[in-house]
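Structure first, commentary second.
As you look at this complex, bear in mind that one protein chain is not there, while each of the others sits in place.
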Amino acid sequence: MTTLLEEQVQAKVDLPLLANIHQAVELDEYYVMGHRTCAGCGPALSYRLACKAAGPNSIFLGPTGCMYVANTSYLCVPWAVPWMHTQITDAGAVVSGISAAYEARIRKGKYKGTFPNIYVFAGDGGSSDIGIQAASAMMYRDHDAIFICYDNECYSNTGIQTSAQTPYGAWTTFTPPGPKIPEAKKLFPKDFARGMIALHPAMQYAAAASISYPVDYMNKVRKAANIHGAALVHVHAICPKGWGLRANQVLLCGKLAVETGTFHLFEYENGEYTYQYQPKAFKPVTEYLKIQDRFAHLKPEHHQKIQEFINQGLKRCGIKIPVEAV
Amino acid sequence: MKTRFKKYTVEIPEEMAIPFAGIVESPKPNGEQPMMLTGGWRIYRPVIDSEKCVMCKSCVLACPDATVLLVDGGNKIGFNLDYCKGCGLCTWVCPVNAIDRVPELDFEDGVPFQDALFLLPHVEALYAD
Amino acid sequence: MANEDVKVGRQAEEDKGALGDSRPGTIKFLTGLGAAAHALRMADIDVASSYPIRPYTGVMMMLSMMAARGELDLEFVHGEGEHGQLGIAHGASSAGARAMTGSSGVGVVYAMEVYSPISGGRCPVQMVIADRTLDPPGDFGSEHTDALSTRDQGWMLGWAHTPQEVFDNTLMYYRIGEDPRVYLPQMNCQDGYFISHIPQRVVVPTQEEVNSFLPPLEFPDALDPLNPLGHGPQIFPGQGHVLEATRVNAMMGTFPVIDEVVNDFNKRFGTSYDPFVEQYKCSDAEYVIFISGGHAFTGKFAVDHMREKGMKIGLVRTRWVRPWPTDYLADILSKFKAIGVVETNNSFGAARQCGILTLEVATTLYQCDNKPVLTAFMAGLGGEVIRLDEFYYMGDVLKDAAAKGSTERTAYWIGFHNV
Partner (left out) sequence: MIEITVWCTGVIQDKEGRDVCLVLTEAAFNEGKFTQAFDNYVDLPDRINVQVRKYARISDTVIENVFEYENHKPNIIGVTEATIMKGINVCYGIQPGSVLVINTTKDPEELLKYVPAKQKKNLKAVATIDALGIAPEQLIDYSGSEGAEDASAIGGGLGAAMAGAIAAVSGLVKKESVLAAAANRTAAKRGYDEVKIKQL
């Protein structure tokens, strides 16, 4: 019922993939300067790259989160494309409504343009925690829309609180370390992207990307946009405030997350996973943890526990690359 | 209509009016949002050594604020100092160390000067002498 | 559900107002849900978002059937819950579509977060509500507390008392809500079971007539890449009151629009709706039953019978709870000696432990020189039927109150105090 009519599919032009950074730089900016995000904000960078990749025939939805509050304070917006706030709970539902509206209006001759690419830009809370119900429903209903989860591993707008994506051992203001709870956060995070893929077997495209690999990320956004149906991009968007980093360490931290196997860059297409980062060996996770103040309280045994979790994750994903000894 | 219902409506002074449903205009592509100037945040200014620069453009893509620009017909790197927050990511990402970080106070110019961060008409009145 | 269509001309006999007006069109026997669905079909809605909960579900069944048969070109989106349903409607409306959704009981309150964003975004969504008692425990019966609990969220809110009125309200509400002077969402309420599940005669006009009454939606600031706008950026605490005031003005600005639209409807379709308040046998009444919703149907018969016994009773039925037609009601109600408000809702710990409507009526009368005796009848709670003899009891209480100038109780519980 929600698939595009043939003529709309033909009218919609696919976004070409980018061969290199020079092509990416040439693209126009649709997330422009003048927003109240942190100096060195990872999510802001992920927003900018996504908007750059998306181009003008786009609508962005911003569920409540840091990228709503920081970007729109006050009564102004930095997006050159249509943007709308949704509740943190229901971005997936609102995007479904917009997609359905365009399906109906174009079919009935009430809208003369082509079908827009509709993006949700939800934080990890708005995706994997409070927003998971609507996110899942949007993917299940296969609306022609793109769900981007900018994962900064915490509720950062409200002052750094734990979310379902906050890693084990991380300090947040809701998981402070103390003599009784030396490791701070005791729970291991959800695996949002793979979980969504497993839950929605009809999903055609999903990807995990990092702001530290910008062209790869932009191409993943474009591939997701070119899919006729629901697609998911999970982007690792490092939060300097929440993770206890200096502003200029954000891209380094993103790189280390990938190089230690903490965050995997992958694509899921036609039922197959492909992994983009294939080193000779992964670095020990300690290299990633030690630059972040949120892990400063951890003891060697906690590092070991995190390393085991990462090793298990690699094994579960069928990645047979060794990890350097700690 | 019965005019008596007017007594239940609120007359909003023109200078306090807000757009319909709080819906605002979008900025132009490649433009800026002048209601949120951020150049004043900067403690260290990025300064590029064009001799060293190899125009790999990594810094252009690394800026969360889109303030690293191609200037001089696309042949050089420049910065929009009205908005650069001085995060230093361009410096970090540069493979040839062509971007230096210099204390902002060493320069005379380059930062838009504002009386206040956010100033609404009815709040401004409270600051008046 | 729908019986054989019977093509008729203008009805010769004058029916009681309660049974629907005489007017040209096709007669169908429709439940309130069926009436809503047919009206939505004729309104050519673009997007419907569904989630099942008894008793409103039938309207979605009919819409999905109409979509499957090709009778209505509709995007039928199944929500993941009422919260998602409202989110879908919000998105659809923001993108310029004529959108509808609906719910009942706990479903209505599950979506509570999303009502204010929709009305604040000035999205003219219509929501079909068939009332149901809130939990605990499970109870399918009609009680208005579900929809009334959303009364402070900026939606227009009104009740129909016959399937015919549901049909007509559906069209009128869209035209009012989509008026450029208004742009507000509407809750089109009907009592669960009493209206939603009992078929009655409904006159269905032609599609051409509906088209000429209800033009397609032109939402000015729809999300559109050809005209980029930002919907809902943060505001300063110091700007909150400005936005709230514009929402108040939008709601209060509905009065002339309602007046205009309902009169236009009457003219086009041969109906005789009062835009705001129905007065039944009130011209010489000394005491009245004040009511909202389906029980007015029985109430009017009860008034007839009490009148036959010489009682000077009437019935006042508000067609709107939001906006509350303050001045109309003040004019109408202040001339009586006693008023009994049939609540069909509950507000635990409210002033005088009445329901929600008495609070509004009391506030309305406070500005009047003549203040009638006011009491509440807690009736129809949990979906209990309000029978004729219970209305007679209310009549007796009111007659007594009118004579004495006072009542024994601030709220009479029908089912206990009348035993």
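We just call them A, B and C in the order they show up, numbering each chain from 1.
Methods note: a contact is a pair of C-beta atoms (placed from the backbone, for glycine too) under 8 Å apart; a residue touches a chain by one contact, two chains touch by 3 or more.
Source: prediction; values computed, not measured.
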| item | value |
| --- | --- |
| Chains in view touching the one left out | A, B, C |
| Candidate in contact with the missing chain, chosen from B:51, B:72 or B:115 | B:115 |
| Candidates A:241, A:264 or A:303 - the one touching the absent chain | A:241 |
| Residue of A:39, A:148, A:211 or A:289 in touch with the missing chain, whole complex considered | A:39 |
| Where the unshown chain meets chain C, residue by residue | 236-238 |
| Missing-chain contacts mapped onto chain B | 37-43, 85-87, 103-105, 111-118, 123, 126-127 |
| Touch residues of chain A, complete complex, unshown partner | 36-41, 66, 69-70, 74, 156-160, 173, 176, 240-241, 244, 247, 293 |
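Operating definition for what follows: only the chains that are shown with their structure count from here on.
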| item | value |
| --- | --- |
| Averaged-CA centre spacing for the pair chain C and chain A, given as whole angstrom | 43 |
| Chain centre separation (chain A, chain B; CA means) in Å | 25 |
| Rounded Å distance, chain B centre to chain C centre (Cα mean) | 49 |
| Where chain B touches two or more other chains, by residue | 18, 22, 24, 26, 118 |
| Chain C: positions in contact with at least two other chains | 228-233, 235-236, 239 |
| Contact set on chain C toward chain A in their complex | 44, 46-47, 49, 67, 73-81, 83-97, 99, 113-114, 117, 216, 223-236, 239 |
| Chain C-facing residues of chain B, complex | 1-2, 4-5, 8-10, 12, 16-18, 20-26, 118, 120, 122-123 |
| Residues of chain C defined as touching chain B within the complex | 120-122, 183, 220-221, 228-233, 235-236, 238-239, 242-243, 245-246, 248-249, 252-253, 255-256, 259-260, 326-327 |
